[in-house]
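Notes follow once the structure below has been shown.
Shown here: the complex without one of its protein chains, the others still in place.
We just call them A, B and C in the order they show up, numbering each chain from 1.
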Amino acid sequence: MKLSLALAMLLALSFAPAARAANEADYKAAYTAAEAASKEAAGMRNQWTVTVSALAAAKKAGDSGDFDRAIAAAKEAEALAKASIFQATSEKEAWKAMEIR
Amino acid sequence: MASSIRVRATSNGDITEVQTLIQHPMDTGLVKDAKGELIPAHYIQELKFECNGKDVFVANWGTAVSKDPYVKFSFKGAKKGDDLKISWTDNKGGSDTTTAKIA
Amino acid sequence: MTTTTDPHPTRRLILQGAASVALLGLGNLPFAPALAAANDKYPDEAFKLKNEADAIKALYGRTAEPSDKVKLDAPEIAENGGVVPISVTTTLDKVTSISFFVAENPNALAASYRIPDGTIPGVANRLKMAKTSNVTAIVEADGKLYSATKEVKVTVGGCGG
């Protein structure tokens, strides 16, 4: 499970834009992606507190114009949301392994 | 509302055992509240027990006494039915007093 | 719940009042006579001091010597620093005062009790402890100080916040 988790995060990070300074459009794109993933996680009733705080940090940085930090936070929020979605999906069956029989 | 002092005084033979639980925040003045402001110190400084007109126990407390403070002690020279008067004062001038019959 | 008054309330109170006034008078002399128990006034000074030795000096005016006649009962590991059940009993007699000190707390002196004669020399109470610390109970008996110390481990700070 740990390997696929790292894979998911790496995948998300590799989309980071090249060296040119991040601008508002990149931030908007990264934030909407993060927000969508977070909504999906909440929809599965398996949201993480760290996703919510990362998303809030992204918005705060974005609003103050610090787009580099905003995008990094948005990326992190998206990765965390995706990880919680993965957790919810795999736990649908995995919980049985721990059940006292 | 009921008094802030709960007391259980039971005597067997000549010895009376007294247990008291007092409803009080006992704030140390070092704790911040949700908004990050320091909650001012608010703690009982003196707790006095009198029986038959005589002090039988006096507690001087600092900020290190737990919230809803509890104390237990025993003393001689009282019998069933005697009155035990308990009173406390705190650093903000607050106070409360109650009288209990020794069971 | 009424307070029953016995036949000679006023006479006893006057007597008592005179006695404590005399003590108070002596109390604030710098070298309070050895027999004066922790004076009746709230020992504000002692409660403000950080260091344990200073607090003991401020409260009693001399130092204590450990004694196995003072039995201090405190947990190995406090379940919660905010509510640590600590009690002391002693076989010493003519006990006039019992106090508890938590060395590592912001103020060492935690609680001090006056034990009039006729009261059994023993106290149980619940104290707060900032972190792992030595807890010392001091018993003043017949003008001399006896102490017992025990370390209590605390991992969750008991002071809230």
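What we mean here is this: a residue touches a chain if its C-beta (ideal position, glycine included) is under 8 Å from a C-beta of that chain, and two chains touch if they have at least 3 such contacts.
FYI, contacts and distances are computed from a predicted model.
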Quick one: the chain not pictured, UniProt calls it what, "NADH-quinone oxidoreductase subunit K", "Peptide/nickel transport system permease protein", "SoxAX cytochrome complex subunit A" or "Formate hydrogenlyase subunit 4"?
-> "SoxAX cytochrome complex subunit A"
Among the displayed chains, the hidden one touches A, B, C
Which of C:61, C:75, C:116 or C:143 contacts the chain that the document leaves out | C:75
Over the whole complex, note the residues of chain C touching the chain we left out.
-> 75-83, 85, 124, 126, 154-156, 160
Going by the touch rule given at the top, which residues of chain A touch the chain that is not shown?
-> 1, 4, 42, 45-50, 52, 80, 83-84, 86-87, 89-101
Contacts from chain B to the absent chain lie at residues 2, 6, 8, 19-21, 23, 67-68, 70, 72
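We take it that only the chains that are shown with their structure count from here on.
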Roughly how many whole angstrom separate the Cα centroids of chain A and chain C?
-> 57
Approximate Å spacing (C-alpha centroids) for the pair chain A, chain B | 54
Residue numbers in chain A touching two or more further chains are none
Of chain B, residues touching chain C in the complex | 15, 26, 28, 30-32, 45-46, 52-67, 69-77, 83, 85, 98-101
Within their complex, chain C touches chain B through residues 1-6, 9, 12-13, 16, 38, 40, 42-43, 47, 82-84, 87, 102, 105-107, 109-116, 118-120, 122-129, 158-161
